[in-house]
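Removed from the display is one protein chain of the complex; every other protein chain stays in position.
Labels run A and B following the written order; every chain starts at residue 1.
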Amino acid sequence: MKPFTYTRADDITSAVSEVSQQEGAKVIAGGTNLLDLMKIDVMQPRHLIDITRLALNTIEETAQGGLLLGALVTNADTAYHEQVEQRYPLLSHAILAGATAQLRNKATDGGNLLQRTRCYYFYDTHTACNKREPGTGCSAIHGYNRIHAILGHSEHCIATHPSDMAVALAALEARIHVTGPRGERTIPIADFHRLPGDTPEKDTNLADDEIITSIELPSKGFAQHYTYLKNRDRASYAFALVSVAAGLDMEGDTIQEARIALGGVAHKPWRNPEAEALLIGKRASRENFQPVADAYVQKAKGFEHNSFKIELACRSIVRALMQAAKIDQ
Amino acid sequence: MTKISVTVNGTAQTHEVEPRQLLVYYLREKLGLTGTHIGCDTSSCGACTVHMDGMAVKSCSILAVQADGCEITTIEGLAKGDQLHPVQEGFKECHGLQCGFCTPGMIMSATDLLQNNPDPTEEDIRHALEGNICRCTGYHNIVRSIQWAAEKMKTSARALDGAPVSTSPVYASVNLNQQQQV
Partner (left out) sequence: MVTKQIGKPQNRVDGRDKVTGRARYAAEFSATDLAYGVVVSSAIAKGKIKEMDTSEALRVEGVLDIFTSENRPKLASYDSSFQDEDAPPGSPFRPLFNRDILFNMQPIALVVAETYELARYAASLVKVEYETEEHVTNFEAERTNAYEPEEYKSTPPPDPWGKPETALKEAEHRISEVYSHPSQHHNPMEMHASTAIWEGDGRITVYDKIQGVLNSQEYIMGVFGLAKEDVRVLSPFVGGAFGSGLRPQYQLFMAVMATLELKRSVRVVLTRPQMFSFGHRPKTVQQLSLGASADGTLEAVVHHAFAETSRFEDYSEDVIIWPGVLYKCENVKLSHKLVGLDVYTPLDMRAPGGTTGIFALECAIDELSYKVGMDPVEFRLKNYSVKDQNVNKPFSSKELQECYRQGAELFGWKNRNPQPRSMREGHNLIGWGVANGAWEATQKPSGAKAVLTKEGKLTVSSATADIGTGTYTIMSQIAAECMGLPIENVEFKLGDSSLPQSPLEGGSWTASTVGSAVKLVCEKLGEKLLELAQESDDSPFKEVSIEEVEFTDGQMRLKEDTSVAIPLTQLLKENQKDSVQVEAESKPADEQENYSPYSHSVVFVEVNVDEDLGTIKVTRVVSAVAGGRILNPKTAWSQILGGVVWGIGMALEEYSVMDHQYGRFINHDLAEYHVPVNADVHDVEVIFVDEEDQIVNPLGVKGLGEIGIVSVAPAIANAVYHATGKRVRDLPITLDKVM
């Protein structure tokens, strides 16, 4: 690990000013991903600002009837929070499908969104990777790409975003509140993560000098009809090959609104509002779900080792919707 | 160098550390508490699990400076003198270990689980311990060890409450089941 200096921020203003003024500065919270990447020199901050003791660790009701998750609330505290469990069980389930108890005890909600990809090549500094070292090339395209993207990838990068939590947040249409030297702003989750394009080194639209302060959950939690389905290579503690966060708003067996977000298939949680709209006013049934699933993967393109994800995504969407609608055998 | 003060296994410690020193190296190299093992160094195996302010965390994924002001419990701090913690006893009685390398981390995770869920099902245990990899035992006896400990902790809790305590502890049957296989 490269040497770095360390300070502990006392308030958000000083944290912002430090991160914007000191070269190579980076914020650390749970650190569960950042430190791993620092150990292997994938990330090399020169200065760490520890924000874990800032007062951003509460979960509060919003005036709009939603919940505001402080950026420093741990994943464990979020998943087991009574309000989250009751009103946003989709979020609880997604969080608990990821990482492990020890990591969830430490990892924060803000940090979860900022996880880096788990692409093998990104992790191995002796290989080419445009995300780690722009311009060196993408080893995954012609390498082992079983865990890689089938949607939204570019010739520069086919990495996926590893978070489960973010997939649920995408389905819930969470809003990310951030602050920086230019003041505060709110980024809809759909715009928070980016597609790789020709700048895969940028995972998100958060500026380098901005800090996430909270995640806002709108009032609609799909607590009656939801599912988080995660397919992976072992029963627990593995990243998703394909995951689906699904929420349905139903009246009787008729769907009023549908949200479907996919994980493990793209550089960001994948939504397709047009495909979701196919379900409005439709009866919940396998026959009606299939065209939606087909629409989601219509533009998918696989590589040598991951083409199976296209069919898997399709089947997973159908399964998730069946489960959410409670018509699964 | 940054000065930190931490309480480790009940003892206050103050040291100057490099910011890049991970908590696990601080515990092992500075304090000589080598019972906390390193099985991967990249938060994947759980061998380095300790309690930080009462919660199980992976000490390879925390900087020592981040632990400033915190209370740390390692495997060495779990027993009270010669009296093993019920989870330690369970692992010993139910053969929840072979090479023993994952054991301290496994025990620290298990004690955290039982704090939150004193009566876990087999399924609960198998999922709660997802962050601890064991390559020897096949996990089965680890599950039994934790069930044994849960039973013992309930029994002693009942005893403390003044409720009658069974003279033949329930955990004996856990062991017997195992022997029937043989």
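Just so we're on the same page, contacts are C-beta pairs under 8 Å (C-beta built on N, C-alpha and C of every residue); 3 or more make two chains touch, one makes a residue touch a chain.
Keep in mind that what you see is a predicted model, and the values were worked out from it rather than measured.
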Option touching the unshown chain, where A:Lys2, A:Arg46, A:Arg182 or A:Lys299 are the choices: A:Lys2
Chain B residues touching the omitted chain (full complex): 18, 20-21, 25, 28-29, 32-42, 44-45, 47, 74-76, 78-79, 84, 88-89, 91-93, 95, 97-104, 107, 125-127, 129-130, 132-143, 178-179, 181-182
Footprint left on chain A by the chain that the document does not show: 1-3, 39, 41, 118, 120-121, 123-124, 126-127, 139, 142-144, 147, 231, 233-239, 241, 308, 311-312, 315-316, 318-319, 329
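Throughout what follows, only the chains that are shown with their structure count from here on.
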Mean-CA-position distance for chain B and chain A (Å): 31
Complex interface listing, chain A residues touching chain B: 1-6, 8, 28, 31-32, 35-36, 38-40, 48, 50, 52, 76, 99-103, 105-106, 236-237
Residue ranges of chain B touching chain A (in the complex, touch as defined): 2, 18-20, 22, 41-43, 46, 49, 52, 55-58, 61-63, 65-66, 68, 109, 112-113, 126-132
